[in-house]
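One protein chain omitted, others in place.
Order of writing sets the chain letters: A, B and C. Residues in each chain are counted from 1.
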Amino acid sequence: MPGSPTIWDDLTLILPLIVLWITSFVLLLGDVVVWKKNRDLNPILAIVGTLIALGIAVYQTISLTGDKAFARSLNMDALAQVSMIALLVTGLLAILLAWTYLKNRGLERGEYYPLMLLSVSGAALMGAANDLIVLFIGLEILSFALYVMAGFSRSDIRSEEASIKYFLLGAFASAFLLYGIALVYGATQTTQLSELASRVHSAQTPMLVAGIGLLIVGLGFKAAVIPFHQWTPDVYEGAPTSVTAYMAGAAKIAAFVAMLRVFDSLAPVSSVWLGAIQALAVLTMVFGNLLAIAQTNVKRMLAYSSIAHAGYLMVAIATLAHRLDGPRGAQAGELAMTGSLFYLFAYTFMTLGAFGVLIYLSNRGKDYQQIEDLRGLVRHDPRTAYAMLFFMLSLGGIPPTMGFMGKWQIFYAALSGGEIMLAIVMALTSVMAAFYYLKIVYVMCFEEPREAAPAPAQFSFGASLSVLLSAAATILFGIMPGLLYTLTGLVR
Amino acid sequence: MSFNWSLMVFFILAGISVGSALLVVANRNPVRSALFLVVNFFVLAIFFLTLSAQFIAAVQVIVYAGAIMVLFLFVIMLLNLGAPEALKERGGLQMPVAIALAVVFISSLGLAGSLTTGLPPTRATPATVDGSPYFTNRDILLPADLAQKLRNGADPATAYLRDQMHPEVQAKLAAYRDSDAPSVELISDMKRELNRLVDGPNLYDPQRFSSVRLSRETQKLLNSASPMTDRKRINRLLLQDVFPLEITKSDQMGSVETIGKAMFDAKQPWLLPFELTSILLLVGIVGSVVLARRRG
Amino acid sequence: MHELPSANLVGLITGLPLLGFLFHAFFGKLIITRMGNAVGKRVVGGLATALVFASFGVSLIIFSGLLSMEGEHKRAFASLIPFLSKPVAWIDIAGFKANFGALVDPLSILMCLIVTGIGGLIHLYATGYMAADKDYARFFTYMNLFIFFMLVLVLADNILLMFVGWEGVGLCSYLLISFWYEDTENSKAGNKAFIVNRVGDVGYALGIMAIFAFFGTLTFYTADGKGFLDAAIAGKAANGADFTAEIALVIGLLLFVGACGKSAQFPLHVWLPDAMAGPTPVSALIHAATMVTAGVVMLTRMSPIIVKSETVLLVVAVVGLFTAIFAATIALTQNDIKKVLAYSTVSQLGYMFLGCGAGAFGAGMFHVTTHAFFKALLFLGAGSVIHALHHEQDMRRMGGLSKKIKVTYLTMLAGWVAICGIPPFAGFWSKDEILGYAAGIHSFGMLIYAVGLITAALTAFYMSRLMWKTFWSDQRFDEAALGAHGHGGDSHDALHDHGNDAHSVHDAQPHSSGVKESPPSMLVPLVILAALSVVGGFIGTPFNNFFEHFLEPSIARSEAHHGVSFLTGAALGTIAAAIGIALAYTLYAKRRATGELLTEAQKAGNLLYQAPANLWYVDRFFYDLFVIRGGNIAVALWRVVDQNIIDGLVNAVAGITGLFSELFRRLQTGYIRAYALSMLTGVVLVVIALLWSAMRTMGK
Partner (left out) sequence: MLGVPTEYFLVLSGILFTIGVIGVLIKRNPIVIFMCIELMLNAVNLTFIALGRHFVHVNGQMYVIFVMAVAAAEVAIGLGIIVALFRSKETINIDEVNLMKY
């Protein structure tokens, strides 16, 4: 029937995902059957596939072809498209990092890249879901791949420990999420987010309230919100660094885009959930930052920092609650949306950059994980040290970096939405954050290297390029946030 | 009603399921835990059956009790974990705190009424399950398609049905555009008119329904019963035959046919999740391959 | 003419140093390795210096354009991107707009002139001072970057962009302190600097929030009068709310906390003396002449908000005054020549704040200007001395240099008379102006004035002490030993003992020994700055106060007035300076041989009372009163308050946070069951909280 969407239109909308799937099939089969020995083909093909998907996604975003698809089970609006771009960029950087990392470890197993691409598609589906059940399936695709990838280094007992911890706790959390979905369904007779938005107000039953609570729990786990965060440091530490980097970026983006969607449609009953979100935000900001201070392992520190950043993003979610409170609230809601997307971009660049530096340094044969390992880095490897310095400043939200711009946008959204208290807590905890980010800067710049002259890191294309791209983005979008805002600003 | 047999059966089965669940947790031997889990799954399958979910009940038995639990048992045997002494439970606060918290969890859900008073108003006894021939809004599964079909009136039966409707509703249908989701009023109007048709004279006319595939039940009823007594029932069945997808045939809600049709209907939101489960299973397969390989 | 001529050049002021930064970052090291050490360094240093001077030239063009502008405001809006005359949007996000724009007005252009002018001279000086450094290119990369950020700070047309510059200069300062970071005793200085500055930054950030919350914009002024300072002057926010003194109090205090951090006001001053560990040109440029005055510049920029609240003004004045005298007493006790100058800087910054607090922002800025001249001069001179003595910073091992390094000595002399406040040198005019206004504060202005005068006397005293110990007393070092085996003593010089890093000029002439005058590239800036210190004050004399008149359009009108007449003030000020110098003369001139008073006094104790019969009663009295008692008090102040209480506080905050961190991380037991339990706790709490809040709202 002309005019109404056909299945082909729907498939076109998820074309980037289809490209990812096809790439993973090709990689899976090719690794076993065609190019058994040529391990470099895996990352190269994965990059090609991701780039094609990225190109398509960018084209679709610019031409604004987005719409609801598959009988409203997907909502390929700007939020979905832009978050897909963020995820594909994360995937791209993570593949580059993995290339170096896996090679150094002799872990170049053909399944790594397909798993990663599949999990990217799962994460993108979470961001595009208009149906809670699609969100759930997307989350599980993402999670299953991550469980396996966390345990990818089979000779490392820590990696296996990370895997089982992540798996058991993740499955536990997703059971709660599922129960939440069931209760929301019971209260509103629908799981479609666009339908929910129009129904929740008249269905404010205890069942709905409990359902919302469990949704917060399930999504909060993925996003590493306190008190559902405890897996984070252990898994970040134990998992292979390339996986940690990817996980930090992709899981955070997926979880928060999903949260934005869910709480956007739950805005009519914001009085129910606002208090809890505020409390979790404060808790997450304060304790995430506090706990990071005492860490001696960079990966663990970055894990707590990722928790702290989740806290900042929760401020945006809380701001979303005011979306329906008049024009100022609507503006604040829009800002929270665009701001958190910007922030997610910033977070993924700076976190992958920081992990990338660790991976690049580990190229020397020894694993760089402890803060101590970075002592006096500026003396023997100034370029890497400056890249790290920049990522730390960005993570700490110090201008003129992208991290500052992202934080500022959420700050601004919170202010316009009237979340003054949260904004103040955000400002104060940002100071606390300076303690631990600058500890690394301090150790790199002001302390003597432990060894006289460690062997210089071998050049590795993947890690170098990834760090370079992240650093360039962190600087460029820090100075010229408008460039990225043309993209994130589409999400209104 | 003197004695509610079904309630009694429910309580017996519920007791078994709770008991077996408790034994899963309380047992030290993982093999026994697994076996009690199988019991639990079977009881749930019976529940599913009685909740008009025949297909799911079958799948529950085949997939869960059959495949999944066998896998569990296989792994337990493989790792030779039959001896429970290995994992002596340690004392400490974990267990009492855990149980207390869990009890607080369920009782807060229960006491706040999340599980008991949260359901939206609906018919106490569903129409098509207990035999009532009337429609409610919820019986119209695909309001958009129904509105389209009625407006277009492509076959004589549909056209006739439309012409029987109130002129105002007909006007509304004519004004309906494909791109819009049908408004709530339109859905209510269609429901009201359909119920009027059910209440009205026998709709059947061989000529009129020549292009409609009549279900066997409808044919049986048309052939056997006296037209007057089962008029409403026949009308309802005829309407169901004319709009096989658009309105519920909830007496077969859980059948393979219904589920299959819903699953692969592009107009329903199940196609994508269904395809996605294949991706999910692929991740599962690749993951198991990675995990199952020897180290190194 | 209401338009600013050549407004499209404004972007070059910031653009040129940025260009220098980028060029050196990418090609600096390459040039030095390719073109050889001598030529390459000349190219790199010369280019860096030339770009800053070029930026100075552009500033001059804009300055003359500004002078020719008509109209009351003398205000123009330009872009920070070169050759664009209209500002472009930097952030334009859903109702929030900030330009990448420059606000060209007397205040910003004055600061541009200072930053690029003094900055250029210091760059020139550094080409000589750093000549032997192996990280030469890196040094100039940072220096150009610093100039860029400083110019962004002063030129920004909105407070957010100003914040970017503010943090940028902080970063450069951090990197440059670390440039020669070897000494373990000072190894915590870098952290201290950053933590203390972060405290200030929170104040600043919260101040920005408060401004945004009330005014709804962060732009200072706009052409159509919609900036928040426009609104503050008009007394109405955009939404029509009254701009009350209470709001001004909140915003003003928050911003003041920020200013205190950057400008090293009590108690956030602790970082500045430690920051002297960096190379001397850095101390001169960043930690004396420019960055540390950013707080004063910011308060002056915000003067329409500050003057609205009497309380804020008073707080600024009192903190400034206290910092001034507090730091001056500490300066009495220091033996490291750069530490003396560092505490002196803190003290002079206190004066500037006192001026702002008196509502005389123009006078404060005037002191910023003259202080930039003479303090840069003094630091560079000290650098020249240090260089001449092969990295000796301890004044106890100096002396008798007046004959050995004549040019340095004469220029230092100019700096000395300027800071002491001897008429008609630069420091006299600005200090007098501030004290005059301070005397007009409320009913107790005279009290403030008196304390200010005492501080002036102390300043004259410790600076004279520095001069005596360094130049006029007998030589207390073994000239032959200098350079022969490096450097003597146990000074905590950051330049000292660092094996791989720069030994600057000293290494350039490896086999020279003895005291050597610095090369011309270092002396030329000294001479120019000396000239400025001598005559620079004449731009702001009360007879023809060009300076404050020029600055007037940038500053809110306040009720500041002189509490004493010019002649009285001048006389009293001169007398105070004279007393300080005379005291130093009586105490130090006689002890040329040792130059050591305090330590010997402490050692010798009572012996001094049995000194020869021709005792100068005055001498003994003053000696007793000021040096032994006063000195002990000053030492106590330094030891107890500065080193223990404030440092302790900073460390305690860090320590307590760390302790909590350690405490809470124990909750992370590593057991899956424990994690699941905490999740379940979260589940229960969230569900109960939601149900509870829902019941409350539904109950309504």
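The rule is short, and it goes like this: contacts are C-beta pairs under 8 Å (C-beta built on N, C-alpha and C of every residue); 3 or more make two chains touch, one makes a residue touch a chain.
Because the structure is predicted, anything quoted here is derived from the model rather than measured.
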Note = Contacts of the unshown chain among the visible ones are A, B, C
Task = Kindly state which of the options A:E160, A:D381 or A:E447 is in contact with the chain not pictured.
result = A:E160
Note = Logged for chain C, residues touching the omitted partner chain are 665-666, 668-673, 676-677, 680
Key: For chain B, the residues touching the chain missing from this view   = 1, 4, 6-7, 9-10, 14, 17-18, 21-22, 24-25, 30, 33-34, 37, 40-41, 44, 47-48, 50-53, 55-56, 59-60, 63-64, 67-68, 71-72, 75-76, 78-79, 81, 86-87, 89-90, 94-95, 98-99, 101-103, 105-106, 109-110, 115-117, 119, 122, 125-130, 138-139, 141, 248, 250, 253-254, 258-259, 262-263, 270, 273-274, 277, 280-281, 283-285, 287-288, 290-292, 295
Touch residues of chain A, complete complex, unshown partner = 133, 136-137, 140, 144, 147-148, 151, 154, 157-158, 160-165, 167-168, 171-172, 175, 178-179, 181-183, 185-186, 189-191, 233-234, 237-238
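The criterion applied here is as follows: only the chains that are shown with their structure count from here on.
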Key: Interface with more contacting C-beta pairs, comparing B-C to A-B   = A-B
Inquiry  = I'd like the Å distance between the centres of chain A and chain C, where a centre is the mean of that chain's Cα atoms.
reply    = 41
Request  = Calculate how many whole Å lie between the centre of chain B and the centre of chain C, each centre taken as the average of the chain's C-alpha atoms.
outcome  = 74
Ask   = Got the chain C residues that touch at least 2 other chains?
value = 674, 681, 683, 687, 691
Task = Indicate the residues of chain B shared as contacts by at least two other chains.
result = 109, 112, 114
Interface residues, chain C side, partner chain A - complex = 89-96, 138, 160, 163-164, 167-168, 171, 174-175, 178, 181, 187, 190-191, 194-195, 198-199, 201-202, 205-206, 209, 212-213, 654, 657-658, 660-662, 664-665, 668, 670, 672, 674-676, 678-679, 681-683, 685-687, 689-691, 693-694, 697-698
Ask   = Within the complex, which stretch of chain A touches chain B?
value = 1, 3-4, 7, 10, 21, 24, 28, 69-74, 109, 111, 114-115, 118-119, 121-122, 125, 131, 133-134, 137-138, 140-141, 144-145, 147-148, 151-152, 154-155, 183, 186-189, 192, 203, 205-211
Request  = Give every residue of chain A touching chain C within the complex, in rising order.
outcome  = 164-165, 168-169, 172-173, 176, 204, 206, 209-210, 212-214, 216-217, 220-221, 226-228, 230-231, 233-234, 271-273, 275-276, 279-280, 287, 290-295, 331, 334-335, 338-339, 378, 382, 393, 398-400, 404-405, 408-409, 411-412, 415-416, 420, 423-424, 427-428, 430-432, 434-435, 438, 441-442, 445-447, 480-482, 485, 489, 492
